[in-house]
Each structure stands twice: as C-alpha cells, then as structure tokens.
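All protein chains but one are shown in place.
Our next item is chain A:
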Amino acid sequence: MEKTEDKNQQQEEEQVVNPWEVSAKDGGKIDYDKLIDKFGCQRLDQSFVDRVQRLTSRPPHVFLRRGVFFAHRDFNDILDAYERGDKFYLYTGRGPSSEALHLGHLIPFMFTKYLQDAFKVPLVIQLTDDEKCMWKNLSVEESQRLARENAKDIIACGFDISKTFIFSDFDYVGGAFYKNMVKVAKCVTYNKVVGIFGFTGEDHIGKVSFPPVQAVPSFPSSFPHLFSGKDDLRCLIPCAIDQDPYFRMTRDVAPRIGYHKPALIESLFFPALQGENGKMSASDPNSAIYVTDSAKDIKYKVNKHAFTGGQDSIEKHRQYGANLEVDIPIKYLNFFLEDDAELEHIKKEYGAGRMLTGEVKKRLAEVLTELVERHRRARAAVTEEMVDAFMAVRPLPNMFD
C-alpha cells in the first residue's frame, strides 16, 4: 500500500498513522493516547491482563505485561464469550514484500502464538501475495515465492500445525471466500475506499478491489473446510495499530451482512535501531535486527547503531543518569527481556547512572542473539513438505483441543 497524502489532516501539525504511513508530530514521539482517542479504540488496562491470566491459568505474555499490546476493540466480548465456553479463532497475516524478516515483523506472530497456546484456539494466517504483486509491482511468481519463504519464518515462530491454516491469496481466493468478498464489496462505496485508503484516479483497479480480500478472513464462513456450521464463531485479530483504519471498514460492514464484528488487539510500533524517529527500512540493514543476522552482526548493530539515552561522558552519566525515554536498548529490552525483575533493576540502575550504556547494550545483544538463534534453529527444521502441509486445505479436527 503506497504512501499517500492523508486528506483529513495537515501533516505538519498532527501525527499521521495509517497502513502506509506512520510519523509523529514534529519528529517527536507517537502520542498513543491521542491515537486511541482519534481511532476510537479502547486501552487495554491491567484488569484485562489479570483477566487473561485468570482465564488461561498461565502468566500473561511479556507483550501484555509491558503494554506492547495496548489497545483493543471488543476484546472483552471475546473474553466474556470464552468464559461462557464459546471459543474464537485468530486471524493474522503478512504482506510478503521481502525475503528478509526483522524482529519487528515477528512481534505479531510471537504474540499470536502465545494466544493460540494460552486459549487453545485455531489460527488462520493470510499471506497477501496478490497485494504485494500489485503494490510493489512484483511478478506473480516472485510474490508467490516470497509468500512461501515468509511462511517458513512464520512457521518457525512455533505454530501448532494441527491448529493452523496458512494460505496465500493467489492459491486460496475463490469459492466461499470469494462469495464473502463480493458481499463485503457491495457494502463499501468507491468514495468510502478512497476516503480510507486514499486511492486516486491514477490507481489501477486491482488496488481498489483489494480491501475485501483482507476483510473476509474475519468471517468463519470464508473457511468452509474449517468452520462449516460454526457461523457464530468470533474472530480476534492481533495486529499493529496502524492496521486499525482498515479493520474499522470490516467492522462497519460485518453486521450489515449478518456476521459478528471481528475483535482486535493492537500493538505499539517497533522502533528502529536509530531511534523512534528513524524509519526501519529494507534498504538500510542497520536500521533493524534481521532473523538471519549472526551473533556478530547483532553485537555490531547494537553497539554501533542503537540510539541511546546515555550521556556523553562517564562522569556526566554517573551524575545525571540515562534518558530512558529515548533509549533504544531499554525499549528493545522492554519488548524482549522476559524477566520483569531484571528489567526493573536495569532501568533503575541505568536511569540513576550507576549502570553504563555498554552494559545495557551487552545484555540486549545477548537477549537478541538468543532469540534469533532459537528462531534460526526452528527455521532450519521447516521443510518444503511442512510448508505444503500448513498450507493444505484440510480439516483441523483438533483445533480447539
């Protein structure tokens, strides 16, 4: 999806958040409170985290404890239904535009895996190869190839094959899925999509007709081989908050065609190594940690490119402490360091100036290396046959077990 001028805001004065552009006001930080207000979604407060812990009888995921997943729509309905014994299914996806995945890409998948394990529910994963073919002008074959390659990294996140269906649009669109696409399409006027997605007269018709493709996995009838007879099944979509405008359209349409609105649980943006104001871009390998990076690469990137809040000199640092607001290693540890007590300790010592930046970076490099190593080993176990099995249109008889 292309960057485009947001017709509803003046970019110089306000922050811009939509599926193609994320930028803060005056090059500062994203104001998430304002975002929640503007989008009209809800904050995920501690009571939710506690409730999830109670319902799933296990410690809540680090992303919940640290407020990485911080906003939602109708998550309480999902939990109410779950408590009554009504299950739900998960839906998430990836636009396979590049072979190289970085840690930011993995976040929704890591969280979705936790949700699958904790609630014991099935999951559908959509690979929008058609979208990338259209927006990034890739050939059909190349986008399909990338979809398969990305599927391997996704599988390596540890999804249970007996409860997970991965599909690519080029393979799966048709049948019941397409029928739902038409139902959705009939409910959204051209003017509406232009308003949401900013299409112009120059954009080709492929783009204009794409949005329903990403909407209908929210409806169980799109997957007759999985959910036949379960039209009442609810859907929960973990995603980053920039996708919200997109699912607002879906939630608007759902009741008009007789389906439940999908619920959402949304995450913060993952900052680039160079800081909140930097952009993670595929053309700058130093802006992110990739799942193919070696321990050496990770150490180098963290040491040389991570933006820190430490002071210029040791004396100043001991006196004033570090600026935790902008420090990237602390932010990354917030995402990936499991131990709450250790993180608190580091923040306290570093903020007071007793711990130096080098130490924090060293710890971060250790944590990231372990993560990336674990991912690589899991990735090595993914064969072409396993991808075929995950992507086969087959029943999942044990999907709620």
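By our rule, a contact is a pair of C-beta atoms (placed from the backbone, for glycine too) under 8 Å apart; a residue touches a chain by one contact, two chains touch by 3 or more; residues count from 1.
Just so it is clear, contacts and distances are computed from a predicted model.
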Checklist entry - Which listed name, "RAD-like 6", "YbaK/aminoacyl-tRNA synthetase-associated domain-containing protein", "1-aminocyclopropane-1-carboxylate synthase homolog (inactive)" or "Auxin-responsive protein", is the one UniProt assigns to the chain that has been left out? => result "YbaK/aminoacyl-tRNA synthetase-associated domain-containing protein"
Checklist entry - Among A:55, A:161, A:182 or A:352, which residue is in contact with the omitted chain in the full complex? => result A:161
Checklist outcome for this item: Among the options A:46, A:228, A:319 or A:383, the absent chain makes contact with A:383
Item to check | chain A, residues in touch with the chain not shown (by the definition above) | outcome: 117, 141, 145, 149, 155, 158-162, 294-296, 337-339, 342, 366-367, 369-370, 373-374, 376-386, 388-389, 392, 394
